[in-house]
Every structure is written in structure tokens, then in C-alpha cells.
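Of the protein chains in this complex, all but one are displayed in their positions.
Going by the order they are written in, the chains are A, B, C and D; count residues from 1 in each one.
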Amino acid sequence: MSAAPKAAIALLILLALVPPAAAAIGDPFLTVIATRMAVFAIAALSLDLILGYGALVSFGHAAYLGLGAYAVAVCARHGITDLFLQMGAAALAAALFAAVSGAVSLRTRGIYFIMITLAFGQMAYFFFVSLSAYGGDDGTALAARSTLFGRAWLENDTAFFYMVLACLALAYGGLDRLVHARFGRVLTGTRESELRMRAIGYRPFRYRLAAYVLSGMICAVAGVLLANQTEYVSPAYMAWTRSGELIVMLLLGGVGTLAGAMAGALVTVGLEELLAGWSEHWRLCFGLILLAVVLWSPAGLTGLLRRLLAGGRR
Amino acid sequence: MTLLAVRDLRKSYGALAVTDGLSLDVAEGELHAIIGPNGAGKTTLIAQLSGQLAPDSGSVTFDGTDITRTDMASRVRAGLARSFQITTLMPAMTALENVALAVQGRSGSSFRFWRPVAAEAALNDQAMTCLAQVGLADRADRPAAAMSHGEKRQLELAVALACRPRLLLLDEPLAGTGPQEAERLVALLEALKGQVTMVLIEHDMAAVFALADRISVLVYGQIVASGGPEEIRQDPAVRAAYLGEEAC
Amino acid sequence: MLSIEGLEAGYGTAQVLFGIDLAVAEGEAVALLGRNGMGKTTTVRALFGLIPARAGRIAVAGRDLTGAAPHRIARAGLGLVPEGRQIFPTLTVEENLVATARSDGRPRWSLPRIWELFPRLAKRRRNMGDQLSGGEQQMLAVGRALMTNPRLLVLDEATEGLAPLIREEIWSCLIRLKAEGEAILVIDKSLAQLSRFADRHVVIEKGRTVWTGSPAALARAPEIAQRYLHA
Amino acid sequence: DPVKVGLLLTLSGPPAVLGEHARDGALLALKKLDGKLGGEAAEFLVTDAEGKPDIAAQKARRLVESDGADVVIGPIFSNIMAAIAGPVTEGGAFLLSPNAGPSVFAGEGCNPDIFVVSYQNDQPDQVMGEYASGAGYGSVVLIAPNYQAGMDHLGGFKRTYDGDITAELMTQLGQLDYSAELAQIAAYQPDAVYAFLPGGMGVNFVKQYQQAGLSGIPMMSSFTTDETTLPAMQDAALGMLSSGSWSPDLDVPGNAEFVDDFIAEYGRVPASYAAYAYDAVMLLDTAIAAAGTEDRDALREALRTVDFPSLRGKFSFGANQFPVQDFYLTEVVQRADGAYATSAKELVTADYVDAYADACTAE
Partner (left out) sequence: MANLFLLQLLNGAQFGILLFLVAAGLTLVFGIMDFINLAHGVLYMLGAYLMAMFALETGSFWLGLLLALATTLVVGLVLEWLVFRRLYDRPHLDQVLATFALMLILSEGVKILWGSAPLNVAMPELLSGSIPLAGPLRYPVYRIAIIVAGLATAAGLWWLIARTRAGMLLRAGASNRPMVAALGTDISRLFLLVFALGAMLAGFAGALVSPVLSVDPGMGDSILILTFVVIVIGGVGSVKGAFAGALLVGIVDTVGRIFGPIWLKLVMDPAAATQAGRVLAPMLVYLLMAAVLSWRPNGLFGRPS
């Protein structure tokens, strides 16, 4: 096993240990933070699939987070409270939105793709802002968390956390297989040279679109979980700044390794918690840390780790 | 039998007619060289034959089917592959991965999400064979980005070969390779002759005259002469416009 | 004019050059020979400061320029025709030529002379760099280097992709330049042309200078060519 | 154990200044009380809601579950209120709002653990509508950003205004340039303009309003010209009208002292956010003095009924635990010290009960 999967599994185990640790030191809030970490790790993973392996920098990815969240609100209002049904609905909505927006966006490349995905993200955002039935830009509170097989198991924070963790593990495992399978190699190929891919018989658009749709669906699942965690749904989830934060998480962790996406989400959420509790001007510190990472560790935290490991071996 | 038939192909950039009513037949099994001055439109022709560029008018027929409007991928699947004059590879991937991807392209669906591709022996074996053919066997695990210019040129050819085409469009495959590697590649093309039909664009006259069954001379969008190597070598107009003294 | 001693360089953790010795005298033409991947281009990159030299010394016209910034090395009088052309795609042909043009008082090369040398370029002067054909780009790369009016011209596969006539044109141009006293360091695949043109051959193998001598000497030592060039 | 009070306010991003006023008002009150609430040692946990509902909800949970806050004072914005109401009240704490008073919590959704110390969101607009009708403005152009709150505020004005609405101009959230709207206003020549343009939008609009030479048309607004934006508008805002239940020059015992202390401490004239947060702390102090913190029900009852020294003079809660209070017309003036502030000009409605209170049947 190479370093990346090892790191990813270590992170998963670390997360799994949080609830007992929280119980031991008597601070149940740790579990809440860990839940948030895991939710964003799923979102970051989904982004890593297209950004890291397909060089498709989506600057509208938060839209899927929002779609997932609103799927919960809409389903709940119509009496569908089962988590898996809601996830299905979210994934379906995300797939539709991704297929349509992707079909248009994927005609462009590079910065143009960044901006056109931003445009679609903003359209989704403004759509929900004007959706009075669900509180417009104020959003709306959920009556309760989703149910599992008709039971309110998820009201328990620890149970909910392990549910999220299971989703994260599943997302990671699935994506790890995928990127190393035929599909993943083709996706990587389109990242490297589109022209060459066409010249050896591929239609890059199909693979990109498939990855784009899949990524949106996974992110929507993260949105379902986010809505459940906060028990609140609002267009703020899909603001462009949120998309930016997802990108930052990913870059901080390291692009195109999956483990980096998870690490980035964990560290970003953790740092925010830590620094915000420490100083009113925590953004300054966070900025300085980010800057230090980019300047001294080009491949993000995973790059740093890799170099440390390599240094240790030499 | 004519494998590739080009009729009255035209392509202009503004006032510049890069392909100017060009017609060309390539017979099955032959190695057809196209020579001509820089900027004559050779690469542009290949681009149109391979589907990278759409011609303004005219038609391209491959194996009896009109492919003028089909996309690159379908042409490759129909058996028409190309190499690029300006090296076009997957830089972050290793030489083996570059070639294996081409093998994968013609061996089953790529919408497979589960099985690790690196473990697919069939892909790797075929890819290794192609690498060995161009003399890059010992560079299999090196990322394309970390190869020297000449090595990249060799890899470029290996990728095209891995498509197992019926018609191979080669755009200056020997450019940038050293004398020894050029010799090896010429031998390789010689060996492929007969199995694969080839359109060869090359400024290395020694290779062209050694390999070609037929040569067409392309000057500013039009074919001005066509014939066997000897015929072309002796053609005074070709000598004046293109060959100069070197060919003697 | 140029002296390189014990040059070592590489990419990242991979070392490619292990000791290159190379000298070019005023007005001398030197050919750098070696098979694909032996380090010719790497030598040129290190010479121009584009990758750092890990050991060794580079001096131009007696001035030690080891570790100097690329533009300072170039300004010492070096002109480069890089491998792979490296045309500026967003500049027109004419802009490609004038953007980096320079002369220290005695300009021998100017736009009209380049147009004269490459009439094909003159026709395409308003086109963008990346709209040129491969050969046209190569001409432009040569022209661009000439426009810096160098005292030492470094050509890395400058005739790649050029039609035979143009190739001849370039060789005769180089011969004229040499006659005018210009020093030239050339890498090319045509051993025959190099032997006619160069005063000296330097053969490298796996990043080391393994043989230096005149073309005549190389002709007299076929085992050298056999061993290092397989020609 | 000290009494722990979470201050959950938006302290970053463009609207940070509102949260800062509220925070400073609360801290000033605590200082005045020597750091004690109802005689018990108190600790304020200042927390940034960051203007994002999900983050605010998380922080609310942290305050209540992890830090053990008994009371949360906050937030500034209604959407944050909706997100934190659950976590705070279900976690066993009381929520005291120093600004946001959304209708969801005023009617059927009223909550015995939520006290809105400011006003119900619709009230300032309705008061302006009444004033505009009374002042004889026959035609008014309305302008607000194109989002829910904008709709709601214009709706509030329309509810009580009986003249002609010449046009409703919906602008973009965060809009910079208003020349198109100003051209329309100039073309319509209404008797007055009514605007809801909070924050930077209001600053842009008011400056450009004056520069376009429209100062001749009276401008009324809500949440547009207050002490948080006036430092940036200055002369451009002089004479502009709005409404409120408090102003820095309101003649009520203790108010002048509060304003002077605030200026001395923080170097700026307090806005209503500061005053309401100050009131919230004073209310809490009085209630704890009366009922202690052990018995939650007793404290709730005390919060609802105690008579505390409000900067608004008489103050009482309605059935929905929103205030019943007087509303004034206020005008932008320049103070003797050169600073700009709102000034209460006349009483428009006394003992104003919000429109939703009847629907509250929590008990």
C-alpha cells in the first residue's frame, strides 16, 4: 500500500475514535465538530474527483451541497423523512443539475470553466434565494433530523456521527477504486492532454461529464448530511464563498490524492474551530498558515507529509 | 485497393488557402510519403484526415465510408491513427501508462469503475511490446515529462502504434530523434510496411527515399507532383522548390 | 569565449549531468554530440542558468557566471535557439523577433535581414506564433536568437523539422556567421553536416564529456562514433 | 459558577459593525454592573456568528452544550435567528435577541424561551407607512434589494401607507451603482422615496442620491440611515427620515449617560443595536436578581415580567415576548460634537403591538 491510502485510513480511524474520546473528557461537542469535519471531507472528496483527477476546477460546487440540503427540506415537507430516500432524491436532483450545467460548462476549459461553474452555482444560489416557500434567503429550519427505517436514531449525535463516518468511508473507498480503475485513468488522461486522448479514440466529454455528475451526486449526499447536522437549510450553503472554501480545503490538503482532500477538510474545520475560539482576528492567522503552506509545501499537506516520509527514509 | 481517398479538400485561414483543392489516394498497404516545404499544409492535411480539423469543403473517404464529418474518436476506432509533429503526450503519466491508455482505448469499455487498471496484464503487455518496438522498454516507468526530447518523439510513435491502426498518419516521426534512434525507427517502419498502410510526412529525405512506395509533393496547399521515389528525386521542379542539393 | 568545467546538474532529485567539460573559443564552432537522453539539452539549460548547476564552473568571455540569473548569462553575449522552438504563442511573428531583440552597438541582425533569410516568415509576420507550422516556428526560433545579436550562438536541434532547402540555408548562414567571427555551439542530428561545419566535436555520454577532438579525428576513430553515437 | 452568557453576533464580514455595536452595548452594560448579573459573577462569551446559519448553529451548540451558557444574547440577523433558535432553546438556554425579530417567532411559532428585546421586524416599516400617510405624501417610490427581507420590509410599509405607490424598484443585493434607479426616481418625481437598503447598499444609495441632485425629494427609510452607516454618509444623509423605538437623544433617564459612556469607551455614537443589547443585559440583570439562575421557570417568568431600567423608558413584553413600545419618527442630524446621529422628532405610535402577537398561543 502506498502512503496515500494509509494516511486516509489513519484519518478515518482517528475520526472514529472521537466520540469515545469526547465521552472520556466530557466534551460532547467534539463529536459535533468531528461530524462537521467528516461532512466536509465528503464534499472535498467529491471535488477532488473532478478537480484533482480531471483538472475541472468547479467554482460552483457548493451548489450541490445546497441541493442536497434543500432535498432534505423539500422531502421532509412532503413527509419523506427517511435518510436514504432523501439521499436518493438529493443525488437525483444533483445528477440532473450536473448533467445540464455540465453539458454546457464542459465546453470550456481552465479559467473559463472555473467561471462558468461559478455562474451556474450562482444561478442555483439565486434560485433558492428567491424561493419564498422555503424562507428565501433566510432559509428554513428543519423540524427534526432524518429518520432511519422510520426511527429517529439520528437524533443521537453519536449515532449520527457514525452514520456520517460510514458515508465518508464509503465515499473514500469507492472513489479510491474508481480513480485507479479504467475510468480513473481515462479521466486523468483527459486532464493531461485532451487532444491526445481524442487521437487515441476517446471522447473526453463523456468521461468528464460522467465524473462531473458523479461528483455532484456525492457532494449532494454531503449536503444531506450537513442539513441534518445543523437542522437548518439556507442558500448560504451554496454561496460562492462556500465553493471557494471547498477549493481551499482541497488545495490545503493536496490535490489528486483523495487522502489530501480528507486531510484538508479536517484541518480546515479544525483550524477554524481552534483559531476562532482563540482570537477575533483568527482569519489573519488562518491566512498566514495557508500562505505558509503554499509557499513552503507546494503539494499541500500531503506533499509535506510525503517529503517528511521521504526524508525519514533517506 | 484504395484505403484512403481525399477529394477536392479545402481549408483556408482568412486569405490563406492552406489546403487548396487537394485530392489524394492511398492504396491499402502502401507507404505514401508526403513532402513539401515548411508551411505547405502537410500538418493541416493530417489534421483534417484525422478529424482534428474540419475542412471547409471536399471529402475524405476511408475504406469506402465517407468520414469527412465523423469525429476523431470514431476515426480511430475505424482504424485511423496519427502521431503529432509537436509532441502531444500525457506528461504526468509514465511511458507505459501513456501507451496502455491507447491500448485500453480499443479494448472494451472504459466505463469500468472498480478493477484496478494497473493490474490488467493484457493492457500492460501490449503496451510494453509497443514500447520495446520503439526502443523505450527501459524507460517504461518514467513520466513523459521527465524524458528527453528524442525519447518523447519515440514515445509519440509508440502511442500511435498501440492503436493498432490500419492507416497510420505519421507527422515527422523522425524529427528530434538522434541518428541511431532514427535508424531504429526507420527499420521499424520498414517492418510495418505491408501490415499497416502509412502516410508519412518527413523532412528526412534519406528515410523518405528508403521507405516510400509513393511520394506526393505538397506545395502551398496543392499536390504538384506524385510518383515513385526515383521519379520524384529526379523531378527538377521538386528539386528547385524543396530538395535542393541535399538529396543528391 | 565559453568555458564549462565539471558541470553537474539535474532535475529535482535526479542528477543528469555528472561532469561536463566544454570550451568554445572566439570564432570557433563546436558540436555537442551524444545519443538521445544523454544530457545535451540539460547542458544547454544549465549553461543558461535555467536549471541550477550543482557543481562546476561556467565562464563566458572570462567572466565567471556560475549561478548567475539567465538574463545576465544571456546578456554576456549568448543567443539561444532552444530545443522544441519555444515560440511565444501570444506574440505575432514580428513581435517574437523584436520583443527580445538587443544589440551592443553593432547590430548585424535586423528585421529586414531576417525577412531576407526566411522569406516565409515575412509572409506570416502578422500571424501569432502558435499559428505557424512546425518548420516556420523553427525558423522563427532561429531568427529570434539572431535578433539578440549574440557573440556565441547556441543551437539545440535548430534544423529539426525544416525542409532540406531551408536546412541548407541555415547551414550556409552559420558558415557565414562563423566567418564573421561568431562563436557557435551546435547540437544537431546530422553528423555529416556537423562534421563539415564544426571545428571541434564534444561527445557526451550519460552526462559526462567522454571525447573531444576535431571532426577529422573523429573520422579517424570510428570506434568512438560506434561506441557513443552508434552512427 | 459564574452566570455564563453567550454573545452570538455577526462580527465579521461587511455587516460586522452591527454586531460590534451590539457587543459593545452589552459589554458596556456588564461593565456598568461591575461584571455581575443580579449580583452573581458573570462571564460573557463573545462569539462570531460569521453571518452563516450553519456555522452559527454550530457555535450556538458549542456555547450551550460545551461552554455551558445559560443565556445567549443574539443574533443580529433573522436567518441566523432561525438557525440558532433550536440549538439554544433545546439546549436549555434562553435566547435574547438584541435586533432580529422575525415574524416566525412572533406568531404561532412563538417560543417561551425566546425574548426579542428589540422590536418585531415589520414594525419600523409600518410606522414609516403611517407617518407617510399622515404627512400627506400622495405618491411614494419604494426601493429595496431583491430578496426576502427586501420584500418583507416593503410589505410592512405598504400595509400602513394609504397613498399611491408610484413604483417598486427592486435592486440587486450588494448593488454598487444606483444611477439607473435614480434616473427613474427623477423621472417619476414622487412626493417621497421609501428605501430599505441596509449596510453598504444604503451608503452607496444615499451618497448617489445627493449627488444626483435629488435631495429635494424627502427620503424615508428603515435600516438604511443609522449610526452604523452615518459616519460614511455624513452630510448626504442630513434630514433623511426613519423610525425607531430608540435614538441617542431620546429623553429617557439614563440614556444620555449611556450614550456618553459609549462614546467615551468606543469612540462612536451608539446605534440601536447597542442600546437594545444594553437593554438585554439590564433585563437579564434585573431578572436574575429577582429569580436567580437555578430555577429555569422562575427565571423565565422574571424575564417576562420584571421592570428593568430600559433606555427606552417604559418597556414591556407582549404575549409573544416581543416588546410593546413607543415608536418615533427620527431624522438624521449633526450633533454638537460634529458626529452624525438619528434624532427622535415626534411620537408616531404609542404602545405598539406587533401584528402577529395574537397568533401566539404558546402557553
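Methods note: contacts are C-beta pairs under 8 Å (C-beta built on N, C-alpha and C of every residue); 3 or more make two chains touch, one makes a residue touch a chain.
Quantities reported herein were computed from a predicted structural model and do not represent experimental measurements.
Touch, as defined at the top, links the missing chain to these shown chains in the whole complex: A, C, D. Note on the undisplayed chain: of the listed residues C:Ala25, C:Ala99 or C:Ala219, the one touching it is C:Ala99.
For the options A:Ala71, A:Val129, A:Leu142 or A:Ala236, the residue in contact with the chain missing from this view is A:Val129. When the full complex is taken into account, the listed residue touching the unshown chain is C:Ala74, out of C:Ala74, C:Ile114 or C:Val142. Between the chain not shown and the residues A:Lys6, A:Arg77, A:Arg107 or A:Arg307, the one that touches is A:Arg107. Residue C:Gln86 is the one among C:Gln86, C:Ser110 or C:Thr212 that touches the chain not shown. In the full complex, the hidden chain is touched by subunit A at residues 57, 104, 107-112, 115-116, 118-120, 122-123, 126-127, 129-130, 240-241, 244, 247-248, 251-252, 255, 281, 283-284, 286-291, 293-295, 298. Mapped onto subunit D, the footprint of the missing chain covers residues 13-17, 20, 146, 170-174, 176-177, 179-181, 183-184, 186-187, 189, 199-204, 207-208, 211-213, 228-229, 231-234, 268.
Although one chain is not drawn, its touching partners on subunit C can still be listed: residues 48-50, 69-71, 73-75, 78-80, 82, 86, 88-91, 95-96, 98-100, 102, 128, 144-145, 148.
Here is the rule we use: only the chains that are shown with their structure count from here on.
The greater number of contacting C-beta pairs, out of the two interfaces A-B and A-D, is seen for A-B. Using mean Cα coordinates as chain centres, the one most removed from subunit A is C. Averaged C-alpha coordinates give centres for subunit C and subunit D that are 74 Å from one another.
In terms of their C-alpha centroids, the spacing between subunit A and subunit D amounts to 36 Å. Shown here, the protein chains touch in a chain-like sequence that does not close on itself. All chain pairs that count as touching, in label order, are A-B, A-D, B-C.
Per the touch definition, subunit A reaches subunit B in the complex via residues 174, 177-178, 180-186, 188-189, 192-193, 195-203, 207, 210.
Subunit B meets subunit A in the complex at residues 50, 52, 71-73, 76-77, 81-82, 84, 88-93, 97, 100-102, 104-106, 109-118, 120, 159-160, 162-163.
Those residues of subunit C lying in contact with subunit B across their complex are 11, 14, 34-38, 41, 83-84, 120, 124, 131-136, 138-139, 157, 160-168, 189-191, 229-231.
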